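Here the structure comes first, spelled out in structure tokens, and everything after it is commentary.
Partial view: only certain chains, each at its native spot in the assembly.
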Amino acid sequence: MVKGSTAVSAVRKDAEKVFITIYDYDAATLEEHEVQVTEECFRFKDNDRITWINVDGINRNIVNKIGTYYGIHPLLMEDIASMNQRPKMDEVEGILYCLLNMLYFNPKEGAVEYEQISIVLGKDTVITFQEDASRDVFDPIREKLRMANSRLRQRGADYLCYSMLDIIVDNYFIVMEKLGERIELLEEEVIRCSDKLTLAKITHLRKELIVLKRNLVPVRDLIGSIMRSENELLEEGTLKYFKDVHDHIIQAHDLSENYRDVMVSMQDLYINNVNLRMNEVMKVMAIVTCLLAPATVIGGIFGMNFDVIPTLHNQWGFYSAVAAMLVIPVIMLIMFKKRGWF
Amino acid sequence: MVKGSTAVSAVRKDAEKVFITIYDYDAATLEEHEVQVTEECFRFKDNDRITWINVDGINRNIVNKIGTYYGIHPLLMEDIASMNQRPKMDEVEGILYCLLNMLYFNPKEGAVEYEQISIVLGKDTVITFQEDASRDVFDPIREKLRMANSRLRQRGADYLCYSMLDIIVDNYFIVMEKLGERIELLEEEVIRCSDKLTLAKITHLRKELIVLKRNLVPVRDLIGSIMRSENELLEEGTLKYFKDVHDHIIQAHDLSENYRDVMVSMQDLYINNVNLRMNEVMKVMAIVTCLLAPATVIGGIFGMNFDVIPTLHNQWGFYSAVAAMLVIPVIMLIMFKKRGWF
């Protein structure tokens, strides 16, 4: 839920309130439970139906209780309780473990927010640990689980795990779509009416893209590792689905590279525009100052108090001097114009 | 048909009108059909002639109907109906699937446009799904199909598939040729008479090059994957033809890198030119202002109202003062010139 900051976070505070929901299903039926006491979820372990245990809120006690019962290695329990982890995949003693982030776009701050999620795939079991109870991206999965004839209900726990990764990655695209819109708006702003804040906005967006990319690269590796793992928890028929997610995450990465290039050349354009405008102002100022200088000199010449100054007593003297004050700048102006100086 | 935008597009709207044309041929004869009802194209499936089904317009219903009949996996059907996909190649259950873009050059906007195409290679069958009925790059293939003695008519569906990739890649070169001409024009503009719009044009062209490169890299991988695939749909004798396309796409990529380098150094040159010209103007202004300052001072000196000012009553005083006003700048000018300041 933290937005992209540069500091490595310290240790996680245990959540006070943890919500556990259970989806226990096979092709025929689905049971949904909200569990009050952690131990309630143990009874689903050895039935031969698929069980999804979703834990909202990270509390070391509960992680340890569930982890111990379901045979999750202590190192993995540490990872589940960690903060700001790099997305990764691990296979330890009959468990396939994925840690990654769900991304959300916060339209108010224009920021990419993330919530760490651990997906534990065991035999006929998927356990997910989320940081934040108030949101996730799994609603479409819940809906499909409730539809008896959905493919999700026909297939095993590995397919459920795939569906989760798929929907998380699909959500990356939604976040990128939002970022893309911001980039396009900013692009117009740069071309039309950029001001002091524009560079700050560009820098901000580039940072959000870094947050994004920091997620895309390791998630791509994560899914690649699953494809190569030959873990017995994964049926062969599910492999092509993971390959599909892999295609998507590669495309997302490609797009993010594209965004970065656009941002770099946008920044170039912005800086150039600022310089051009500044240059124009300075040029006009310099030209005006320069054009008025001869008039000052002429004024000075005929303001001198010499006894003998020709034309001083001539009737048209003043008019000639003023005319010179006008004509000289005009000539200069024409010369400047000819040389293309403005 | 969309031009290179930074936004990830949303979901595709199904085409209302879909055109299906069929080329059913062997070495001896060719039948061309325009099909009104999707099901009409099913009867070509199990004859032992080569069949090319070209579907213009993407409509999920029709994709599903044809896909189901020809054994295309649901994930591939999703890819066919997707938008803004990254070019890719896939082999699923007896199908070799290629998704890539045909590129066109829009001379009015100087933009690279693209149209997504899916090429489905099955046994004795090639099915192509195009987004836009109004254009494609396959006319030379249609002509060769109509020539009984062409190599295309002598060989199998894999050679037809190769011919399509070959002509698509050949078209990339045509687009690049157009971009190359624009680059050369812009290069001359930068050297001779660049103005405010020039940088915008450079930025625009760089963006078009990004669009181009985003297609070249994955298409190179796509063709490389076909070469390594050892799919039984591909006869061994066709391999060297795919290798030839591979050579071409590598060359296209090489050329695009070259273009990018040229654009970068063009932008450097442009910015340098703008600075040089600006500097020249400012320098002249500063020099003129500076040269006139002594005259102002002299005017001020002899314009003071002291009772006793030497030379004030001298007959040649005025002329001496004005002479000084002229001589001092000339001396300064000579000094400036000597130091190579202009």
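Order of writing sets the labels: A and B. Residues in every chain begin at 1.
Note that a contact is a pair of C-beta atoms (placed from the backbone, for glycine too) under 8 Å apart; a residue touches a chain by one contact, two chains touch by 3 or more.
For clarity, every value in this text was computed on a predicted model and none was experimentally measured.
Asks: Since every chain here shares one sequence and 2 of them are in place, how many copies does the full complex have in this file?
Replies: In total, this homomeric complex is built from 5 copies.
The criterion applied here is as follows: only the chains that are shown with their structure count from here on.
Asks: Fitting on CA atoms only, what is the rotation between the copies subunit A and subunit B? Please report it in degrees, nearest 5.
Replies: For the C-alpha superposition of subunit A onto subunit B, the angle is 70 degrees.
Asks: Just give me the whole-number Å value for how far the CA centre of subunit A lies from that of subunit B.
Replies: Computed from C-alpha means, the inter-chain centre distance equals 26 Å.
Asks: Could you please specify the touching residues of subunit B with respect to subunit A in the complex?
Replies: Interface residues on subunit B, with respect to subunit A: 5-8, 10, 73, 75, 78, 85-86, 88, 90, 92, 196, 199-200, 203, 206-207, 210, 214, 218, 267, 271, 274, 277-278, 280-282, 284-286, 288-289, 292-293, 295-296, 298-300, 302-305, 309, 311-315, 317-318, 321-322, 325.
Asks: Which residues of subunit A touch subunit B in the complex?
Replies: 173, 176-177, 180-181, 183-184, 187, 191, 240-241, 243-244, 247, 250-251, 254-255, 258-259, 261-262, 265, 268-269, 272, 276, 279, 282-283, 286-287, 289-290, 293-294, 296-297, 299-301, 303-310, 332, 336, 340-342
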